[in-house]
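Below is the structure I would like to discuss, written out as structure tokens.
What you see is the complex with one protein chain gone and the rest in place.
Each chain gets a letter, A, B and C, in the order it is written, and its residues are counted from 1.
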Amino acid sequence: MTVASGGPPLDRLCALVKRESLGGAYALLTFEHEEVSRALAGQFAMIQPEISGDLLLRRPFSIMDVDSATGRFTIFLKAVGAGSKAVFDLRAGERARVLGPLGHGFSLPAASERVVMVGGGYGVAPFALFSRVLKPSPPFHLFYGGRSAAELPLVRELERRGIPLTLSTDDGTRGEKGRVTGPLVPALSVGEGTVRLYACGPEAMMHAVAGIAAEREIPCEVSLDPWMGCGIGTCLGCVVKIQEPGEGRPRNRPACTEGPVFDSRRVIWPQGGPA
Amino acid sequence: MTVASGGPPLDRLCALVKRESLGGAYALLTFEHEEVSRALAGQFAMIQPEISGDLLLRRPFSIMDVDSATGRFTIFLKAVGAGSKAVFDLRAGERARVLGPLGHGFSLPAASERVVMVGGGYGVAPFALFSRVLKPSPPFHLFYGGRSAAELPLVRELERRGIPLTLSTDDGTRGEKGRVTGPLVPALSVGEGTVRLYACGPEAMMHAVAGIAAEREIPCEVSLDPWMGCGIGTCLGCVVKIQEPGEGRPRNRPACTEGPVFDSRRVIWPQGGPA
Amino acid sequence: MTPDDPAAAPSLGVRIGALTLKNPLLAASGTCGYGLEIAHLVDLSTLGGIVTKGLYLAARDGCEVPRIAETPAGLLNAIGLQGIGIRAFVESVLPRLQAHNTAVIVNVCGETIEEYAEVARLASQAPGVHALEINISCPNVKTGGIAFGTDPVMTHDVVAAVRRASRLPVIPKLSPNVTDITVFARACEEAGADAVSCVNTFLGLAIDVESRKPKLAFGTGGLSGPAIRPLAVRMTWQAARAVKIPIIGIGGIAAANDALEFLIAGATAVQVGTLNFSRPNIYAEIEAGLRDYLTRHDLKNIQALSGTLQYPR
Partner (left out) sequence: MTPDDPAAAPSLGVRIGALTLKNPLLAASGTCGYGLEIAHLVDLSTLGGIVTKGLYLAARDGCEVPRIAETPAGLLNAIGLQGIGIRAFVESVLPRLQAHNTAVIVNVCGETIEEYAEVARLASQAPGVHALEINISCPNVKTGGIAFGTDPVMTHDVVAAVRRASRLPVIPKLSPNVTDITVFARACEEAGADAVSCVNTFLGLAIDVESRKPKLAFGTGGLSGPAIRPLAVRMTWQAARAVKIPIIGIGGIAAANDALEFLIAGATAVQVGTLNFSRPNIYAEIEAGLRDYLTRHDLKNIQALSGTLQYPR
């Protein structure tokens, strides 16, 4: 597979070319979409089955992998509600409306920076793609946490790709027991060079990572996960509170066009607290 | 296959066990539904895919065949709009909500009566089932008409069942050229015994057959085809104007519960005219 | 188990004035015939009750067909209150209904205030009628109907007249086709209503573009079904804050969660309408869902849920 650079988004009715169940509510879905096959890590696509019944809106999914040579991209999907279930239920050969690539992805680390990625739940998806553009030196590492072993369905795929992994589960059924921030904190002080953090997952997890980063003054990017209606900045449903350096107070910014990846220092969390 | 007698309807979520395409918008669909598998000819079922999107109502379909031994029934379906298309698009193994058997079927002929059936379009379906309960003597005959050869998709199936057939098409691409009433009229005067007419198809066709029956004082039943919302007499969407013998004037009667099969002399046609 | 036993099954019983329902689920007027039509598919004794198709003094033929058309997640209808008339109902339907052990609510119609009162009087005299729902909100008739329900003074007068004609609980059914539903809920309360049903159908129009005619023979029709649910929930919430009498929430209920929305918004009971057509056995599913919800949320009875919406500010 080849990774190429992101370009302008296009809306296409495109076929699901491959569907791989990962057990439970998880699956990998591969679509044919030239523009999205050139997406950058952290970008996403808005997806809806061609026949979508009484659900009007598409749902956002991160790009987990791309192959610009064949014009394909893959998402890692967890069916949680009606919209994601409809995409989950697609069978190979059926078509979906796919608009992408959308949003701003992760910024690349400086040559000297050690990359530490923290993924929770389906939030681990963009790090599969991100790992492909990272150089092995300085080393990068992915902390992948979930509620239980069954909620870490991407482990095998990440291992297959040779991504250095540390696993954790809330219930201890796989990896370290407890939050993903448990093994993360000590790891930040081990190893050479400066660290750069990237986090994507449940809000509470990202908030915690942002706090850790703030405390240690580590640069950190978070990929926010608001509910999105359009993906292109028109519905204003996905706004997040962002404090831009020059501005007097935080403003509501559409995460779809100005994010979903933000510098964690700019984010005003609903929970409040440090960051 | 065995035919048994109709019983009370039941609403079941049942599997599509077989789907046979007949080309174009036509297909034969076989479902598992014990009660409907004991339907009488002329009865129907209200059907909707389990996942029906933003379409609220089921659609009515005549029972084309039953097999009470295996608890299955078959419909002959033409996809015309969104509701029938949704049923048409079901794949084997998928489930549908099926309520049936519903309505009153055709009454049986007297032992001496020669049966002449007239089917147009998907209206031919109930005659496949009806033919199974008719005795070969006195003989019965089915006139099957359509716009063109492509609109007679059930011919092969009817032939396979050994049903005596006369075909006609408006454009002459199969059988006699012209309306189905063309070959019908002369046939009524040939042969022994008294005739009993049964018609099911487009309204104009049934109106014409009812006129022919009235002129010749032949008993005739028509299976009316109004738009139905519920199939059980509650929505009052399917009413037809019926003049009952003892009543001063015609009344709106639900075709789903009082029909769909009516004595053609009772029907007040929107077109007016004899009947 | 005593009623206070914390492990007791939660109670679904509700009270609407003097009327006690074994659960808050009613079949809506015009969507369950006179009850008997659905009795072979639904065990009526498992329902809180049924509301009959609208009844005038005399039998009526209703509108011409087409009478119904589907719209996105909705149903547009102009049946025009075809019905057998109150006398035929009392004589030939009611006796057979009683065996089914469910509350019977008669949907009272009229072209004049006097006719409403007379239908109410006849219904009240008959044994086995438990309450009267006053239909001042049908959009599909040329006289009466919605004309009463979109004028607060006429609403008041019809309700007061029915109130005088009957000792049964009187439940006017509000029209949603108004700027401010609270004005009408209050008019009903002042006229002596025991509860209000909220809401009837929304006036709509669907056009067949090929013929350039309305899809319904009558022209306009009433919109029902899940499409209208957010509007009906909003009106239920508004009405519940405006009056002290109970509200029966109606509009697009297709699942337990939908019924819960109305209850949380302030309804005491709910009616299922359009969904009866496609899901005649929907009540069992909704009832199970309500029980499950009460258990999960540790609520002893469903009345405790009514009006518990935490509205911002």
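Assume contacts are C-beta pairs under 8 Å (C-beta built on N, C-alpha and C of every residue); 3 or more make two chains touch, one makes a residue touch a chain.
What you see is a predicted model; the values in this text were computed from it and never measured.
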{"item": "Chains in view that touch the one left out, judged over the entire complex", "value": "A, B, C"}
{"item": "Residue, one of A:Ser21, A:Asn252 or A:Gln271, that touches the chain absent here", "value": "A:Asn252"}
{"item": "Omitted-chain contact residue, chosen from C:Ala59, C:Ala126 or C:Ala206", "value": "C:Ala206"}
{"item": "Touch criterion as defined above, residue of A:Gly71, A:Pro202 or A:Pro226 at the omitted chain", "value": "A:Pro226"}
{"item": "Chain not shown: contacting residue from A:Leu55, A:Ala79 or A:Ala150", "value": "A:Leu55"}
{"item": "Residues from chain C at the interface with the omitted partner, ascending", "value": "71-74, 76, 150, 177-179, 202-207, 209, 211-214, 217-221, 223, 225-231, 233-234, 237, 252, 254, 257, 260-261, 264-265, 293, 308-313"}
{"item": "Hidden partner chain, residues of chain B it touches", "value": "54"}
{"item": "In chain A, positions touching the absent partner", "value": "8-11, 46, 48, 52, 54-58, 83, 97, 99, 226-227, 229-230, 232-240, 251-252, 257"}
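Keep this in mind: only the chains that are shown with their structure count from here on.
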{"item": "Two chains sharing the most contacts, counting C-beta pairs only", "value": "B-C"}
{"item": "By mean Cα position, the chain sitting nearest the middle", "value": "C"}
{"item": "Residues of chain C touching at least two other chains", "value": "72-73, 226"}
{"item": "Where chain A touches two or more other chains, by residue", "value": "54"}
